[in-house]
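A single structure is presented below for examination.
The complex is shown incomplete by one protein chain, all other protein chains being positioned as in the whole.
Now for chain A:
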Amino acid sequence: MSKLTPTPGQTVGPFYGYALPYAKDRELLAPGSPGSIRLQGTVYDGAGHPIPDAILEIWQADADGKVPHRTGSLVRDGYTFTGFGRSAVGNTGDFTFTTVNPGPTEEGAAPFIAVAVFARGLMNRLFTRVYLPEDEEALAKDPLLSALAPDRRRTLIARRDADGGLTWDIRLQGDGETVFLDFSDAEGASK
């Protein structure tokens, strides 16, 4: 049980662009290097318009399913896989990460990438996940996915592109609204 009440979040606002992005922020490994894939997508609002001022973070296991514990995400040395990336979207709401397919963190688990979403007009960050599409047996057994209706479940599973990359869009609201997660168990959390 928590003893202290958490500090409230606030919107990232419009002016993070000179503060949060950094060199190679979206390159968890060098584009084109062996095993690298592109994770791309677009962030949409409730009217179906791309959002030009959102920023995403991903956090994931390595290809073997191991949780990285290495520093160096902000000053990438080109060799160390830290598991963390950050990508502000462009004018057309598009984001791109270069990363690896995460392995399952436990035997038989469905591999996924953890995602945090921030945007101007979004009062507090949102958590979600993007799952790899291949291991259908593991996806069917996944505790989160199996608790969701099929049309909701679909929003968390990426499409595999012909080039081996992943495409996955985020819809903050409306048709195909992405499933966002609440990890708190305290009363009075965001609604």
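Keep this in mind: contacts are C-beta pairs under 8 Å (C-beta built on N, C-alpha and C of every residue); 3 or more make two chains touch, one makes a residue touch a chain; residues count from 1.
The rule we apply is simple: contacts and distances are computed from a predicted model.
**Student:** Just to verify: the chain that's not displayed, which of "Protocatechuate 3,4-dioxygenase beta subunit", "Aldehyde oxidase and xanthine dehydrogenase, a/b hammerhead domain", "Phosphate transport system permease protein PstA" or "ABC transporter ATP-binding protein" does UniProt list as its protein name?
**Tutor:** According to UniProt, the chain not displayed is called "Protocatechuate 3,4-dioxygenase beta subunit".
**Student:** Of the residues A:13, A:31 or A:164, which one touches the chain left out of the display?
**Tutor:** Selected residue, touching the omitted chain: A:13.
**Student:** Mind listing the chain A residues that contact the chain we can't see here?
**Tutor:** Contact residues on chain A toward the absent chain are 1-23, 45-47, 49-53, 57, 59-61, 67-75, 82-84, 88, 91, 102, 105-106, 109, 112, 114, 116, 118-127, 143-144, 147-148, 152, 172-174, 177-191.
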